[in-house]
Structures are given as C-alpha cells and as structure tokens.
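The complex appears here without one of its protein chains, the remainder shown in place.
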Amino acid sequence: MHTNIDKRRIVRIEETISETPTVKTLVFKDDLSYTAKPGQFLMIWIPRIEEIPMSVMINSKDGYAAVTIRKSGIGSTALFNRKKGDLIGLRGPYGNKFVLKKSYQNILIIGGGTGLVPLLRLASYACKKKIKATIVLGARTKREVFFEKIARKITEKSDSTFLVCTDDGSYGIKGTTVSMMSSLIRENIFDCVFTCGPELMMKGVVGLATENSIPVQASLERYMKCGIGICGSCCLDSLLVCQDGTVFNGRQLSKILDFGISYRDKDGQKINYA
Amino acid sequence: MHTNIDKRRIVRIEETISETPTVKTLVFKDDLSYTAKPGQFLMIWIPRIEEIPMSVMINSKDGYAAVTIRKSGIGSTALFNRKKGDLIGLRGPYGNKFVLKKSYQNILIIGGGTGLVPLLRLASYACKKKIKATIVLGARTKREVFFEKIARKITEKSDSTFLVCTDDGSYGIKGTTVSMMSSLIRENIFDCVFTCGPELMMKGVVGLATENSIPVQASLERYMKCGIGICGSCCLDSLLVCQDGTVFNGRQLSKILDFGISYRDKDGQKINYA
Amino acid sequence: MNTNDKNHNLSVELGKIHLRNPTMLASGILGISQSIFERLYHENIGGIVTKSISVNPMKGYPNPTVIPLGGGSYLNAVGLSNPGVNAFSKELSQNKTIPIIISLVGSSEKEFSKMVKIFDTLNILGYEINLSCPHVSKMGMEVGDDPEAVNKIVKTVRMNTTNPISVKVGVGSIDVVELARVALDAGANMITAINTLRAMSIDVETMMPILSNRIGGLSGNAIKPIGIRCVYEISKKLEAPVIGCGGVSSWKDVIEYMIAGASAVQIGSVLGSTGPRIFNQITKELKNYVEKKGLRNISEIIGIAHKY
Partner (left out) sequence: MNTNDKNHNLSVELGKIHLRNPTMLASGILGISQSIFERLYHENIGGIVTKSISVNPMKGYPNPTVIPLGGGSYLNAVGLSNPGVNAFSKELSQNKTIPIIISLVGSSEKEFSKMVKIFDTLNILGYEINLSCPHVSKMGMEVGDDPEAVNKIVKTVRMNTTNPISVKVGVGSIDVVELARVALDAGANMITAINTLRAMSIDVETMMPILSNRIGGLSGNAIKPIGIRCVYEISKKLEAPVIGCGGVSSWKDVIEYMIAGASAVQIGSVLGSTGPRIFNQITKELKNYVEKKGLRNISEIIGIAHKY
C-alpha cells in the first residue's frame, strides 16, 4: 500500500461498465482510492494525452475503486475509450470531504449526472452509519439516467430512499432537482443537504437550502492543473477548489461571489456561466 | 529528538574536562549521541576549520554525551581549544559496534590513550549487564594516564577490575598492554577481548588473542571524509572502516592485509606504519 | 523604520521597495487572482509576485503540467498559461494596498513595453522580468541564455517605467552571475534567483515522459542548495538586492537564503503541502528568531555568510 498520495500509481483497468452511450465506469485496484473519502478526487493520467480530475467512484470489491467518465473533450474521451487491460496513472485522492456530523439522522442528497459519483460514496457511508438518506438523481431525460442500480443497492437494506426525476418526465418523477427538493423539504426535516452536479443546479439547491435554513454542502468543480494548491487554476474567489474544497458549506458558498456566476478558463480568464 | 543521524546538530559545549595537558573532554547535550553504541563515532564539525571523526564518550547525565580529544593537528587542536559555551556541529553516530554476546561472562578490555573512549562505553554496558570486565589501560608514562576516575566509577559496584600499566613503570604496573594481556590470559578464561588504541598495539592484542583462540574485536581508525561509505578514504583492503567498521572481529582482521601495516593518507596514497 | 518596535522588525528594503517582512509569493504559484492575493496578505505575506503575464492570453500546455515528485520536489511545464495583459490589468484594477510585483514574460521588446505601459497605471510595487522559464521556447530561458536579448529587454522596460525592476535568472546555459550583471547594467534594480531547472520525469511502467511538454522545470526541496549558491555568488559579486527563490519550506530556509545574501525570499512549491498559511507560520517563526538572536531588524543578517 502506498502511503504517499502524491506518488503516481500505474493501474490496469480491470473492468469497464457502460452507464449510458456517453458515460462509462472504469474499475481498477488501488488501495488509496478504495479508502478515499466522499468528495475526494483523483488526478487521472491518460499517458501522452491528458491528466484530468475525476471523483472517486465506489466499487464493491475490497481494494478496488473506479471513475465514471462523461465523454466530452480530448482527455475525457480518451479515458472513456480505454479498454480493459489498458494502463492509466493515478495520484491522489485529493481534497476535503463531505462531512457527516454525528448528530445527522436524516439527510438529503441531490445529484445530477456524474455529480452522483461522490454522492454515492457518501450515501453508502451514511447507510452504513444508519443515517436515513433521501437520494435524488436528476437528469434531463431517461437516456441520461444511470447509477440507478447501484443507488438502489446502497439503499435497499436501509430506510433510505432513492428517487429519480427527469426534466421531461420520460422517467421517474417529472421535474427538476430543485423542484423535487422544494417539495421534499416541505414534508421532511433534513439535517443537511448534500449536492454535486452542474453548478447552476447546485446554485439552486444551495439557494433553497439557505432560504430554508438547512445546512448544505456542495462539491464544486473548477479547471485543475496541479490538484494540490500550487497552480491557482482552480481558484474560486479566494478559495482553492482542489485544496480548500472540493466541498464547501453554505456559509462559505454565500460569500463566494463567483459561485454559479463565473469560472476560469485554461488561461485563467474569467468566463460567465451561460 | 532527531531521528535522522545524518542531520547536522549544532550543540553548545556545556562543560570541559582537562584529562591531561593534551587531552580534553567536551560535554554536550545530544540525544542521538547519548544513545550511541560502543564503538560508534561522530563527525564533529568545528565551523570553518575542520570536521573530524571522534568516538562517542560516555557522560553520566541523561541526554548528554562527550568527546575526548587528544590535540594533534589543526582540527583536533581547534576542538581542544573550544570553551564552555562554544558551538560545534555533530552528525552521526555512525558505524557498527562492539558486540556483547549473550553468552559472554568474562571479558578483557584493552585500551590505549583516547582508544579508551569507546571501551568505557562498552565497559559501562558490560557492568550493567553483569558481565565481568577486566579493563586494562595502557600508557607510556604516568602523565598520559587519564580516565582512571571514570573507569573506577564504572567498575566500583561490580566484580569488574580496572588495571593501569605504563611502559616506564611510573604508574600502575610496569609493562605494555600486550605483556599485561599475556599474563592475564594465562590466569583467566576470557570469552572475548575488546581493544582500541594505537594500531600497532591492537595488532599485538589481536595477534595474541588469535594465537590463543580467544575471540577478539578491535575498533580501527582510518582517515575519514564522509563517515558514511561514499568517499572511500577510509578503505582498509576491501572494507570501509566507517561503514563496515569501525569494529572488526578476529576473523575479518586476519584477512586484512593492511591491518597494522599501512594506512591511506589524505590523497589516498598508502603509507606504511613506522 | 522604528527599530524600537517591540514586535521585532521583520521589514526589509529592496531598493525603493519596502516589504513588511521578507516572505514573498513566487511567480506562477496561485498568482492570477486578486482575491487570492488578498487572502495571502491576510496570511501575513510580505510581497506577492504574480504569474508571468504575456501580451496575449496563453492556454499553456495540456496536462500533466505539474508533477509532485515526492520529498517536496516538483516538476512543472505549465507553458506560461496566463490571461494576458488586458484581462490581468482588469483583475488588479481594484488593488490598493496589496504589495504586488507583476511578473512579465515576452518574446520581443515591443511586447514588454506594451505591457509596462498598461500595468504602470495600477497600484503595484514593480516588475519581475522572467527570463528564465526553462521550458517555453522563445520565451524565458532561450531569451535568458542570450545576453544581448536580455540587455535589450531590460533596457526597454527601464525606459518605459520608473517602477523598480527585478530580473529573474536561472541556472541554464550561461553563468548566472554574468546574466545578473548584464541585467543590472541594463537598468534592473535587483535580481531574483533562481527559477526552476530544466528536468524531466519518465514513467517506468508505460515508458512515457509524464509532462505533456516532456521537459519541465524542477522546483522545491531539490533545488534549494543550488538557489543558495546562486544567491551567495550574485550577492557577493554584484551590488544590488537579491531575492532568493527555490526550495524554501520553512523559516530556516528563509534565514539560510538571507545569510547567503538575499534581501527577501520567494516561496512557491511548498504551498502544495501546506497551503497559504505557510506565510503566517514562517512570519511568526522569523519573529521568534529575530527575538532569540537579539536582532533589531532581520536585515542585519543579510549576506553575513560572506564574512566566512
């Protein structure tokens, strides 16, 4: 077992799971990733192509972990296309984590897309700790729903629940995650809301939680080069997403002017969210 | 407490003890030296002047150690002249150690001059372990006898004995260490002989022990630069005195062609002992 | 300067530049955001050098661009990614009190003069010219290896500003003292030494170079003894403030650089293991040191090793 998270490990992809036509999970053996905390991420090296941050996905086998990739640009597509037996490099896990306070009994977990990756790890921990979790998975449409099986498996032997909603109503409940949350918080008292997904979705979730005085934690994404607090590319106001985050609480988020408004491009210029 | 022996510690000289007009003991606080094993040495830095190897001398205070210097050339004279409150640097302790086997019950310790330094540490360990030690201190003449008090203190509450011999008979028994040893081994059965001092004296001691099939261990000196097995200046045939030694046993010594014959100068040329 | 200051004076002077303490942020480290600069200032930093800025925005190289090598050493080939002079002058436009030095990089005299004209309208302390980035062609080291180019660029910047100028030198293909001499002769006020050293890391399993650019710059612990040597040599031979840089990770390293001849010290890679609070911590420890040694001001130790 490696004790230095910075040390690059070269691992073999042992299994690939196709989640949707554009989302794939790659399973590998790595002790450090296996014990990653929910919210932590790896820097994944696709040799001679890219290195990109990826949240650590849970895997049921001891000593194993995974990443779930949505194919997008050069790096993520190259990773998406890796096959069983291919080699990739890892360093990390880096970053802080979602905090499950001892007092929590009933939590709400809201995720969109691959944002569910760290949340499933969180949900699995919560269920093991006998915390009741309501997990909401939001997607635009049925084709984009994935992780349903694994989420059901996590929740099945607990009093937790798993809900799916789609914007177009093609699967699960019709509505956005924010509208789902709206109705859930009317009927339940949650100790904390946890969210990860598209930033504008998180902005809505955080806003609603704050208005209703519910503690909230969100895992954010920014462009990352180093992943360890050196290069500054992930800066979000005065915070570094890689080192101070990726998980921020409602109090921190309320002070971050850029949250849901703008991010920095590869050259460090600020770009507004559409 | 420093755990890395290579790390240079700067220590203050807390006490100086004049042993003879040309031999002085400097006491300082250093945990690593305090726990040095008998036979180990320090590299002592006299800032901007020299760095020289010195055996670790015992000191009665917890956490303290000392070095005992015979003034000779530039480095040792500068060290000799250091006063209470002055700073010196240390690294080490380095080297292997005298081995006290569990089976040993009766040992002979033969030292000359500052060669007694590692032997006193050994004697002190032996007495604590209830091994009977006969300590012989050899000197040319009365003025050169030192460490008597400390040796008596080590042996006083045990059945060990301390003997002094001088070549000219001006103090203690008249005779050389080798002639003393000769008569001692006739009357006693020693499990092992330990020696440190001038190389020609050790050559005699080792020779006599070997002839009489008594196990023997000798701590040797050679010119040292690095003290850690890099520079090669301390080489003695194929052995490195700093890393493989300074303590060698009779079997090793019998194969070392240079033992008692020649040493290497600062430039690496072989010089024969006078 | 109040030498009776009970808090022990850590302030240092770099020619016309006054810093409240000798700790500075090295260029390229967290250096593109005014909010981060403010956070660092709250962490008691003495001065801040921004990321090297070019006329046009630069995306830099694909990742991997930064590799932790272990043991506190790092390899990077970021490719000078930066938002460019316009976006960056906007970023700093609200700056009032943060002691900022802008690092400049470019490939022609014209580029430098253009940037200086724009940045000179801001509240800044001065400039650092990066002539020593070891892994971007036609910028950085290739310029830094050509004394004539160095002379021209420094002269151009000098003609366009009255702000203090530091030139950052590295260990490359010309002698570091010579390079510093050329820079000072051309009008620089001080020298920053050193930048990263050209280096490389190859993965044994895949047999492939790790950095996308293959070759990058070595920083952190590994290069400290080289940085100390350069500061010692430059400060011994030339008359100008020297800013030490390379492998500083504790107050002891700051002191070692100052004893070697540095008037201030830049800190970079170590933030990868400590975060920004390292500045607060080191400043506190420097205060203890000054107190213990009974110094009136920390600058009393600058270059003291030259005596021995």
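Things worth noting here:
First chain written, first letter: the chains are A, B and C, and each begins at residue 1.
The working rule: contacts are C-beta pairs under 8 Å (C-beta built on N, C-alpha and C of every residue); 3 or more make two chains touch, one makes a residue touch a chain.
Only a predicted model underlies this, so the values are computations on that prediction, with no experimental measurement involved.
Hidden chain, full complex: it touches shown chains B, C. Shown as candidates are C:K16, C:H42, C:K110 or C:K252; the residue that touches the absent chain is C:K252. Note on the undisplayed chain: of the listed residues C:L122, C:I215 or C:L238, the one touching it is C:I215. Note that of B:G175, B:P198 or B:G229, the residue touching the chain absent from this view is B:G229. For subunit B, the list of residues touching the undisplayed chain reads 4, 6-8, 10, 43, 45, 47-52, 74-75, 87, 89, 91, 225-233, 235, 237-238, 240, 243-244, 264-270.
Although one chain is not shown, part of subunit C still touches it, namely residues 69, 71-73, 75, 145, 171-175, 178, 197-202, 204, 207-209, 214-215, 218, 221-223, 225-226, 228-229, 232-233, 252, 255-256, 259-260, 301, 304-305, 308.
Rule of thumb we're sticking to: only the chains that are shown with their structure count from here on.
Shared contact partners of subunit A and subunit B do not exist in this assembly. Between the CA-based centres of subunit A and subunit B the separation comes to 65 Å, rounded to the whole angstrom.
Distance from the subunit B centre to the subunit C centre is 51 Å, each centre being the mean of its Cα atoms. Shared contact sites, meaning residues of subunit A that touch two or more other chains, are absent. Across the assembly, subunit C contributes no residue in contact with two or more other chains.
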